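Here the complex is missing one protein chain, while the rest keep their positions.
Read from first to last, the chains carry the letters A, B, C and D; within each, the first residue is number 1.
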Amino acid sequence: MRLEIKDLHVHYGKIEAIKGVSVVVNEGEIVTLIGANGAGKTTMLKTISGLRPVTSGQIIFDGKDISKVPAHERVDLGISQAPEGRGIFPGMTVLENLEMGKFHRKNRKAEMQEDLEKVYHLFPRLKERVSQAGGTLSGGEQQMLAIGRALMTRPKVLLLDEPSMGLAPQMIANIFRIITEINKTGVTILLVEQNAQQALQRAHRAYILETGNIVKEAKASDLLDDPAVREAYLGTGAH
Amino acid sequence: MAKIGKTLLKLDNVTMKFGGVTALNGVNLEVKEGEILALIGPNGAGKTTVFNVITGVYKQTSGIVNFDGISLGNQKRYQVTALGVARTFQNIRLWGDMTALENVITATDVHKKSGLVGALFGLPRARREEAENRERAMEILRFIGIDEYSDRLAKNLPYGVQRRLEIARALGTSPKLVLLDEPAAGFNPAEKVELAATIKKVRDAGYTVLLIEHDMSLIMGISDRVVVLDFGTKIADDIPSVVQNDPRVIEAYLGVPADAS
Amino acid sequence: MNKKIQRSLAVVSAAALVFGVAAAQTSANAAPKTVYIAYQGPLSGGEASTGTDEQNAVKYAIKLFNAKNKATYNVKLVSIDDQGDPAVAGTVAPGIGKNKNILGVVGPAYSGATIASLPFYKAGGLVLISPSATRVSLTDSASPDFGGPVFHRVVGKDDLQGPALAKYATAGITNPKVFIFDDQSSYAVPLAGYVTGGLKKIAGATVVGTDSVPNTTTDFSPTIAKIATSKADVVIYTGYYSQAAVFIKQLRDSGSKAIFAGGDGVFNQEFPKLAGASAEGSRVTGVGGLAGVSEALEKDYKAKMGVSSGVYSVESLDAANILLQGIAKGNTTRAKMLAWVKAYNGKSITGNTIKFSANGDISYGLFAGFTTKNGVLVNTGIVK
Amino acid sequence: MKIRNYWNLRDFGASIWENAGRPMRVAIVLISILLVGLLPFMGGSFLATPIASFDAVLVYPVGMFVLMSLGLNIVVGKSGMLDLGYVAFFAIGAYTMAILGTTTKLNTWEIMPIGIAFAMIAGVLLGIPTLRLRGDYLAIVTLGFGEIVRLVVLNSTWSKGPNGIANIPMPPHFGPLKFELENQRLFFWVVMAMILLTIWMIRRLTVRRPGRAWEAIRQDEDAAELMGVHTLKYKIWSFTLGAAVGGAAGVLYASKNLYIAPEMFTLNVSILILACVVFGGIGNIWGVIIGATILGYLPDRIRFISDARLLVFGLVLVIVMNFRPDGLLPRKKREKAIVKKGANA
Partner (left out) sequence: MFSVLIDQFWSLTIAGVALGFIYVLVSLGYTMVYGVLRMINFANSEIFMWGTFGTIVTSRDIFGYTQTSAPATGGKLALVLISQLLMSMAVAGVTAIFVEYVAYRRLRAKGTNRLATLISAIGISIVLSELMRLLTDSRPVGSPRVLEKIILTEVWGANIRLDTVVTIFAAALIYFLLERFVKLSRMGKAIRAVSMNEDAAKLMGVNLNRVITTTFLVGGLATGAAGFFYITVFEYTKFNIGFTMGMAAFTAAVLGGIGNIRGAFFGGLFLGLLEVYASAVLGTQWKAVTVFIVLVLVLLFKPNGLFGEAVQTTRA
């Protein structure tokens, strides 16, 4: 078992954003969290990666409770996140952005070239733009860069926050294909998505989050066929 | 369904360059009174740039933007709004510390005349306009269906309500043309269906709508016409069913259909 | 130095306890009789060193007085900190004006603060003896700034100093070309004007350039460039010693050999100390009568106060002594004290006679010339 | 939660206010004004300030700081522009009073509108070119403006340069009420009236169109402009009204202090007033009043620690900001109808 979240509570000021959520992500899985906006999906990911403090509850990773570990140390443990809105460093080149992914690694010099090659293999577009400033990339390319940069940290668990947001249909399909590819290399993935259709197709298991609570947990394929889920998250008119 | 009338907005050969980058390249675009026109295209195609040129955020490098017989070029942003163009934002930009009602009232102020002195001394006109604004704003909130939130601070509203409030605020300026920038972003399919109904309702109430959206099902459902941009150039402009099957559009934007399933 | 910090911190920590105790309360114990005099000047803020020096001298005078008159009087000092700022002076002065326990004030130190305080002291009939407010208008009955009848000073005023400084600076030079600059302060700007006036009366002298340099300046290169261009052989600065020291160093480093001269703002033994060798040969004017202080006095002062005397220490000491002598003579109301000061005829600690004119000016307006020799300002006698 | 409420002054006060009927409100207002008006008679109490007389401290710094802070609050708190040159308007008002008061027969109340007008004109002249700038750039430009005004006054002859202007006339008496040097309570009442007037003005404007425009500008200027708010116009109005209050304060100050000089109008004053605004609670009238009162009063109250009082002042700023970053009495807009309508989030 890789990652287990037990009875997590998180507050924004006085507002409780996460109200006792428990989630399990097993090694090698793609688990997706779906839910409406404001349900607390992004807060979940930020809390797991350490950007938000935990009010109560546990985040157990590799058998250890990491809920008090600061964000930058969680990267060392193997948790990496491609944040919502991509969060690339606009003034750094693509290469520098990717190198930042190696910031914490002890033998970063030895790993650097190898991992860069891996990322370029997944995202050939990035290789074409190594010396271009991150801020000048298109939305899709920035998403690629964000995921590539996260991969540079050699994560055990990769947290993806809305990778399809604001992307054109073609690019969305592309990104999801790559997510599956990354998973096949042995990286566990926790995916937060608005695009439930795509997410459920790619994931092994799924949780449905509503206003800070888990309302449903099931195999992703089951949810795809669940009429209530179809009604609420997939829409009858989905193509 | 509202009748489609004369041309309300016309972009004639509009080019927009940022430094060396051409964001829009000789775009021609017409929006007719009473229609819902959808603007689609891949990321970075220049859709939001079109909005920014129309609303005066950017001044186009060349070309003419004509709105309702007036050339938009030297107008300040607030003047463009006063002429009858209102917009929403891709990433919600409400005034969070104001209530929903105040957000809309602030927008309704655009056509009012009373100024500082009136406000200070509570002159009759100022009082009357205050009352009118309040009433009009409530009306709009009811029209959009979020009047129960009128006294809530915008920042505390649920996401979906915030998106709708953006539309309500735009309507507050009594526009002829409403520009909606990805109004369904972050919505689940069920919410999208509801939104589509709202947009239709807005159009049926006499507003003209120009909208940017990624969700094809939404677009196909409500728009009268679809314009597709790619790399700052218009590659298609037709009714939805035609555009959907245009090979150039499929190549540039939609991708091979149903690859996912 | 550290003691001061300690003391301050101790006071801060005790602040909560003391909060509520009003200062300057009257407690008319049996004997000796407690009376109050005040010192007003900058005790905090950027100008505090001037005020601290002056107040130390007043404290020293009181210490001597109380030791001598143990049986009869116990004089206490009220410190009025106006930060040298007329705005603050305008806030404190009403309270002092009304506080009839205070018989007289040494100060205010600065002319601006004096003018801001005057209306309240005039209304309260409180006598002032300033050790350092030199602005001419303070004793000019035609001016709106006029301080009569309460204002007196034991320092010479600018319209006497200006010509003296002009004369002393240019002594021994034929057809001197003079460059004058000030530090933009209310002390320096008028003085520069009187120096210019004085130069007109000196045969052959011409003013070849002027400048006005904010008193926070440390880079004088533009002024030095102007001096170089003007080919001046005499440079007169009407600011204070600390800036003068910075300036003279830069002037000498630039290679200029022009004579440097300054007024009583520069007259301070710290000047040659700060400026080192560059200050050699500088010409400075200071109040004539108050020139030489005996070494014994300085030694005793240092022993009792823990610090050396500073700017205007001598003047402050004299001013305090006038008030203290008044107390010794039993003048323990404001009206009596004012009359006492007006009629005062006594000796300064340097042996000169102190008398005040009707408008409050000290009887002798003479200025002495000083030259820096081996790191010390040496008296060269009264400028005539 | 309930116990906390008593410590939460704002909510505590607001709940009393909201539960009160109209006559009750009028009564609260009148009693408060009366109590504040009686303050000058408290000189013998624990409030008294050593050295400086209490009634004088109430006029300046306390009253003047409150007045100027309210003025600056229109700029910084209401419309969100960081102004570090507020002292300029104060100086313009003061110099208008000083020059006209000493050279013409006009009295303080006749000069008051002129001083306000000059300050407002300066506000417009500065505002038109600079208010396009934002944030820290605006801050430095306004700071520069404040310094320019001081330096121009310092280096000009019409202003008597560094010598300053003395013998500025006091205001003429109001019927039986005379302005006195030794007793400044009438000055305090005048300042109080000006403060009340300013509060009235701010409250009027806040609930109407200009207030909404400022609020929109403060929260998102671009959105405001795209929603048809003439942002530059409202920013200039905000700046100009702030300037008017500063100018009025300057006129009264000159007439009260009887002497002014350029050294009284340094950047420190601007910073101090800004500190009052932020310290008390930016954007909240009551917070600003409390902040200005404390910061005006404190240095004079703790005069007995003479030398270290500025040090203490600095420490107080650091400590209060660290523990109450939104000020002592922060702005908080309360949602009205939540309970009534029971809207679910």
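Methods note: a contact is a pair of C-beta atoms (placed from the backbone, for glycine too) under 8 Å apart; a residue touches a chain by one contact, two chains touch by 3 or more.
For clarity, every value in this text was computed on a predicted model and none was experimentally measured.
**Q** Omitted chain: which shown chains does it touch?
**A** Result for the missing chain's touching partners among shown chains: A, C, D.
**Q** Among the options C:246, C:339 or C:382, which residue touches the chain absent from this view?
**A** With C:246, C:339 or C:382 as choices, the missing chain is touched by C:246.
**Q** Pick out which of A:133, A:178 or A:218 touches the chain that's been left out of the picture.
**A** Considering the complete complex, A:133 is the one touching the chain left out.
**Q** Touching the left-out chain: which of C:64, C:228, C:328 or C:382?
**A** C:228
**Q** List the residues of chain C that touch the chain left out of this view.
**A** 1-2, 4-5, 8, 44-49, 52, 181, 184, 211-214, 216-219, 221-226, 228-229, 242, 245-246, 249-250, 253-255, 270, 273-277, 307, 375
**Q** Considering the whole complex rather than only what is displayed, give the residues of chain D touching the chain that is not shown.
**A** Contact residues on chain D toward the absent chain are 76, 82, 129-130, 132-133, 136-137, 139-141, 143-145, 147-148, 151-152, 154-155, 267, 271, 274-275, 278-279, 282, 307-308, 310-311, 313-318, 321-322, 325-327.
**Q** Residue-wise, where is chain A in contact with the chain that is not depicted?
**A** Within chain A, the residues that touch the unshown chain are 46, 49-51, 70-73, 75-76, 80-81, 83, 87-93, 96, 99-101, 103-105, 133, 135, 149-150, 153.
The rule we apply is simple: only the chains that are shown with their structure count from here on.
**Q** Return the chains shared as contacts by chain C and chain D, ordered by label.
**A** For chain C paired with chain D, there are no chains in contact with each.
**Q** Leaving out chain D, how do the leftover chains split into contact groups?
**A** So the groups, chain D excluded, read A, B | C.
**Q** Taking the mean of all protein CA atoms as the centre, name the chain whose own CA mean is closest to it.
**A** Most central by this criterion: D.
**Q** So what's the Cα centroid distance for chain B and chain C, whole Å?
**A** Measuring from centre to centre gives 73 Å for this pair.
**Q** Please compute the C-alpha centroid of chain A, do the same for chain B, then give the distance between them in whole Å.
**A** Spacing between the chain centres: roughly 32 Å.
**Q** Spell out, as numbers or ranges, the residues of chain D touching 2 or more other chains.
**A** 345
**Q** Name the shape of the chain contact graph, picking from line, ring, star, complete and other.
**A** Contact pattern: an open line, chains touching in sequence.
**Q** What residues on chain C touch chain D, complex-wise?
**A** 4, 8-9, 11-12, 15, 18-24, 43-45, 48, 78-81, 85-87, 90-99, 112, 115-116, 118-120, 123-124, 135, 137, 143-145, 184-186, 188-190, 212
**Q** For a test of understanding, state which residues of chain D touch chain B in their complex under the given definition.
**A** Spelled out, the residues of chain D in touch with chain B are 201, 204-205, 208-213, 215-216, 219-220, 222-231, 237, 241, 333, 335-338, 341, 343, 345.
**Q** Can you check the complex and tell me which residues of chain D touch chain C?
**A** Touching chain C from chain D are residues 46, 48-57, 60-61, 102, 154-155, 161-167, 181-182, 184, 256-261, 263-264, 300-312.
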